[in-house]
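Missing here is one protein chain; the remaining ones are kept as they sit in the complex.
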Amino acid sequence: MEVVDIRPLLAPAMSFACAGMVFLFGRKTHWRRFWMLSAATIKMLIVLSMLPGSLQGVVYTFDLVDFTGGIGLGFRADALGMFFALVSSSLWVATTVYAIGYMREDEKRVRFFGFFALCVSTTVGIAFAENLLTFFLFYEMLTICTYPLVIHYETPEALSAGRAYLTYTLIGGAFVLVGTVMVHDATGTISLGHPGILDAGIGTGRLGFIFGLLVIGFATKAALMPLHGWLPRAMVAPTPVSALLHAVAVVKAGAFGIVRTVYNVFGVDLLDGLGFTLPLAALAAFTIITASVIAIFQDDLKRRLAYSTISQISYIVLAASMLTPFAATAAIVHFANQALAKITMFFVAGAIQRTTGKTNVHELAGIGHQMPWTMGAFTVASLSFIGMPLFAGFITKWYISLGALESGQWWFLLVMITSSLLNAAYFLPIVYLAFFKPARGAAAPMKEARPTLLVPTLVCAIWVIALGTTSEVAGMPFSLAEAAVRFVFRM
Amino acid sequence: MRRPIAISLAFLAAVPLLAGVAGLPVHGDPSAPVHTHVSARYIEHGVEEAGASNLVTGVLLNYRGLDAAGEVTVIFTALIAVLAVLTVASTRDADASNHDGRVRRSDADRRHPDHPVSPIVHFVVRLIAPFTALYAAYVILHGHVTPGGGFQGGAILGGLFIALTMVLGKERTRPLVRPVLAPWMQGAAVLTFAAVGAVGALLTGVYLGFPVDPSLRIVRDLMLIALEVGIALGGAAVLAMIFLQMEAS
Amino acid sequence: MLTALWHNIDYVASVVLFCIGLYVVIAKNNLIKKFLGLNIMETAVFAFIIALGVIEDGQPPIMTGDAHGPFASPLPQTLVLTGIVVAVSTTALALTLIIRVYRRFGTIEADELRELE
Amino acid sequence: MHLWPHWLALIVLTPLVGAALTPVVALIDRRTPTWWALSTMTVTSFAATMLVLRIFHEGPFSYVPGGWTAPYGIELHFDEFSAVVGVICLVGWLAVLFSSRYTDSLPEFARGRTPYYYTLLLLNCGGMIGFTVTGDLFNLFVFMEVLSLSGYALVAVGGERIAEMAAFKYLLMGAISSLLVLFAIGFLYGITGTLNIADVTARLHGFEGPTAPAAVALGMLVVGFATKAAVFPLHVWLPDAHAAAPSPVSAVLSGLVVKVGVIGMIRVYRIYYGSGMFDLTVLNLVLIWLGAISIVMGAFFAVFQDDVKLMLAYSTISNIGYIVMGLGLATTYGVIGASVHIFNHALIKATLFFAVGAIIYRTGYRTLTDLRGVGRAMPLTAVALSVGAISIVGIPPTAGFLCKWYIALGAFQADRPFFGFVLIFGALLIFIYYIRMVNAFYFREPVHAEVAEAKDAPVSMLLPTLVLASLCLIMGILGRVPLTFIEPGVARLLAPLGG
Partner (left out) sequence: MSLTFDIFLLLYLIAAALVVARAKDLLAASIVFSSYGLALCLLWQYRGAPDVAMTEAAVGAGITTVLFLVAIGRTTRREK
């Protein structure tokens, strides 16, 4: 059931307006905080208010402008988009609180928070994009808005990272645009509101071309290997930005694009017959393993997390390319699972850095005694990534495995197991170091991070557990994912 | 380096051009489209339709009046362009009266005094000047019957002015270019076309229309002569001022 | 083909002139010389257009009482009249610019100017 | 007397007569030329509005000055492509307004160039208007000369160091291209005996006899107009000329004057498609390639410019590449996109040059390095600049988007996907430049005190800039309107091709 409703537009507009307010009146700290927090909350409430309807299969649509013949800007909150929007808008609240604490002493806060809000605006725009053009538009805006955040410190290193980031993602964007034009040329529409708009009559060669364009375009942002080069370098950004890039916005936007391509542009049935997804799955599997291996050898905590992200995002791509309902569930749910766990980790990394100034893994010996709550949250997130039952990550791995069995491609199981082992290999040493290795020199007294940093971390950690335990509870995000899957597979 | 490129380019241009001209109707062929299509009507009905025995004048001013209007605009543009480019910072005594294109005594003037002219040239120019002016007037006013017309006459007048300036010096010809009158003279041709065109619009209902009714023949002839005179004055003024401005730079 | 060219000797001459002009414009370094070349090109085109209107044993298109045909076509002549005016306008502006360039840079050789720029 | 049928004549005459009177009114007071030019352009704009309204109601129509029906007289013909007069008047009007304060900053203008400047501006607009509405080949040439001559002079008038040199380069290439056009007109006249475009088309239809002259004419017309339009490799005159001109002039030259070449090409196509004499596939292919090279090369050079105006000039080459490519594609989408881009690019480029002009006026600097931090000092101007920037990149919902979308679609429609790529990557390159610009303007610390302390532009500059910037947005959102408007014109142009 489709309902015309302004809320899908309102949600991104909210943070957009917030950004405007911050840019215009953001010099005063308390006003800026007021705008940021209230906008974040209102936006989450807007998205939440659509949740009940969405769970019952209502799709909210709003056409902003139609240029000509189906080319226009439109918004559409279907289950898939709602899921993504829900994740990003709720995490925005957490990140905002965290960022206020983290950036307290920074000079360029106005610019930072302004673009921060814009990023979230565009992310929700991506989630609610009704057609490929709108999608592309927000996708590019996201690129632009994150650039000032990446180069925030304006060190030569940051500037060069920013340049790399722009180069990768802009070229990726161009691929997406070409693909979009080709889709429009082939079908006369670019809507994302159907379970597949292309059909086999277009010809395999052209379809393959379009698939390649769109997937390559989105994969640059999703940091699928070998297009991941920008991501580790972008770690020079402030930690809340890294959290945003990795968990909520940028990388996820790429992954979301691939999911949209697979489910809404091509459609499961068409792709099943074409077999384009097999190389994609192989690439994703390769990325999962390789990135994990690289992560083991990183000493800088944030870099290790970055490679972990590359690996984790590929779960979504892998699951999406399996084309089975179970795997699709996993792909969608992993948006939330990965986001929460990863954001927790980044929050922890930032909290450690702000509190103790440490950024490398080997310095972390004994820090668990110094910051028990923080490191507790880190442990929770690690266990989730490893795939321990009762934690969010387990759900993903479980459903991917089910999907692998369903499609009869047993080697995905191997990938899952290997990656779990590798995850353990790069996360558990940190936990071990933190809690069981005595600190070098005199043990520091217990000194937790300031509350604005700690509270969001803990909230996210709790959610990691909540997601892992409540998959059968009605009204939780999981059921939304199932609704999305029903639409995609026309069930 | 440059020369071989130029030569090859010139040849490269020559080949298709020669092929093109070889395909044209034979030179002077009376059955060529040039003579049978549009021109045929001009030659057949031109005299009574356009009101000029000299068909060139008739076509220029009547059938294709807009071209002539464009033509005078072009030369007006050239004058304004020259004035705009050459009105330079070197004249510090600039004031409102400078807008008129009147020649000023500038530094450049002092550097380049008028060339001394041999007495014979001096004499000859002064001698033929009135006759040239008379001839120009004839060319202008008689242009619809004999070869010539507004622009030719204007060019002769302009040339005369230039010759006089060269011989007599700027001081003597300057009074001919009055500051208040100069802007009017520059635009004389364009304005004449506009005015005559408007009169035509009132009389016939189309811009630049000439009345064909026999009873209004005198009006038509007057309009044509007005155009000729306007073009001549404007053309002469423009050419003279271009020269003066360049000379003074 | 050659006969065709021979019969159209006016056309051929104008093409040759056009190409000489083109050569001068491209090959010569001096701006005034370039513009002399351009003037040659212009006159070549005018000659070409006039040649179009020529008619065998033709008279000027002036219909005085005793004139009898065939008459040359008046239309090309009017075109060239306009063309000549355009040409002199262009020349005037070009020479003005050349004078200004010389004032500023002290040279009107294209390659020296390129270095000075 | 009803003026309704006469607007077509009036729109040509008003600016020319206004120009002729400008030196006269200059005798009154130093400021009068501005007001005079402004009111002349107002009348012209009114005429343009009437004409566009009329074509909305009636479709194409003609006017024959002198009453001699074509082919015996000169015909003024107003078709969908002529509707570009609307944008000519708009940009011209705003350029006059913009100049009113801008010229004060030019030292040369203190010494009496002002009236000539406005005269030339009016002549330029009048020439363009005449060029777009005439239906006669030779008349086309005459008006082309009016606008070219005034254009050359306008480049030189600002007194920049290289201005005269740039103007001369422009003049030389412009004069050669004009000659080529005139030569070609001679050829066409020689084989058809007529100069009226419609009549030439009709007489070439089913033409018996040697086709070589028509082919040579086609070649010369295309080369001539391509030079005017600055298509690669005939673009060499453009960057210097457009960068050295005063900013309002750059807006007119870059936004409008180069388009004259394109409109000329459309007229040429009208003749040759209509007559069906030749299969133009090869020519079109050449044009597509040249367009593609222009796009990439223009964008590429633009990226590496530090001088903002120079970079805008290169971006013009790039955008002309889009238009030429769209024309060469010869598919409905491609040609519609190209035609609408003629309109939209004029708006966008004028916005950009106005904004940059205002910045130069206030700060006196024109390179990215010098202008660091100007975005914070001159917020409104910089916002307009940004809007223009995203428009020229082609980001929806701005004016640049739909045309490029259509041209890209046209490329796919013509089964040449490669050029779709070229187009989008060209846009991407330009995008990089604008990111550099935004970065410098907003996120870098000012290096000059003048920049940091600059105030926003004066109203006479801000108003045109903002009007155009908002039009960039409006034309983006209402992008469908020009597309549907131009469609019958394109359909008529392409009809002889079948399909």
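Every chain is named by a letter (A, B, C and D) in the order it is written, and numbering of its residues begins at 1.
As a convention for this text, a residue touches a chain if its C-beta (ideal position, glycine included) is under 8 Å from a C-beta of that chain, and two chains touch if they have at least 3 such contacts.
Everything numeric in this text was worked out from a predicted model, so none of it was measured.
Of the chains displayed, those contacted by the omitted chain across the entire assembly are B, C. Residue B:G149 is the one among B:P25, B:G70 or B:G149 that touches the chain not shown.
On the side of chain B, the interface with the absent chain consists of residues 54, 56-57, 112, 139, 147-149, 151-152, 155-156, 158-159, 162, 239, 242-243, 246-247, 249, using the contact rule stated above. Along chain C, the points of touch with the absent chain fall at residues 9-10, 13, 16-17, 20-21, 23-24, 28-30, 32-33, 36-37, 39-40, 43, 46-47, 50-51, 53-55, 58-62, 71-72, 76-77, 80-81, 84-85, 87-88, 91-92, 95-96, 98-99, 102, 107-109, 112.
Operating definition for what follows: only the chains that are shown with their structure count from here on.
Shared interface positions of chain D, i.e. residues touching 2 or more other chains, are given as 138, 142, 145, 149, 152-153, 156, 164, 167, 183, 189-190, 195. Each of residues 18, 22, 48, 52, 75-76, 79, 82, 86, 89-90, 93, 97, 100 in chain C touches at least two other chains. Taken together, the chains touch in the following pairs: A-D, B-C, B-D, C-D. For chain B in complex with chain D, the touching residues are 16-17, 19-25, 32-39, 41-42, 62-67, 69-71, 73-74, 76-78, 80-85, 87-89, 91, 94, 96, 98-101, 179-180, 182-184, 186-187, 190-191, 194, 197, 200-202, 204-210.
Note for the complex: chain D touches chain B at residues 1, 6, 9-10, 12-13, 16-17, 19-21, 23-24, 26-27, 29-30, 63-68, 71-74, 76, 107-108, 110-113, 115-117, 119-120, 123, 126-127, 130, 134, 136, 138-139, 142-143, 145-146, 149-150, 152-153, 156-157, 159, 164, 167, 183, 187, 189-195, 203, 209-213, 215-217, 219.
Per the touch definition, chain B reaches chain C in the complex via residues 2-3, 5-7, 9-11, 13-14, 17-18, 21-24, 26-30, 34-35, 38-39, 42-43, 46-47, 53-56, 58-60, 64, 67-68, 70-72, 74-75, 77-79, 81-82, 85-86, 88, 145-147, 151, 235, 239, 242, 245-246, 249.
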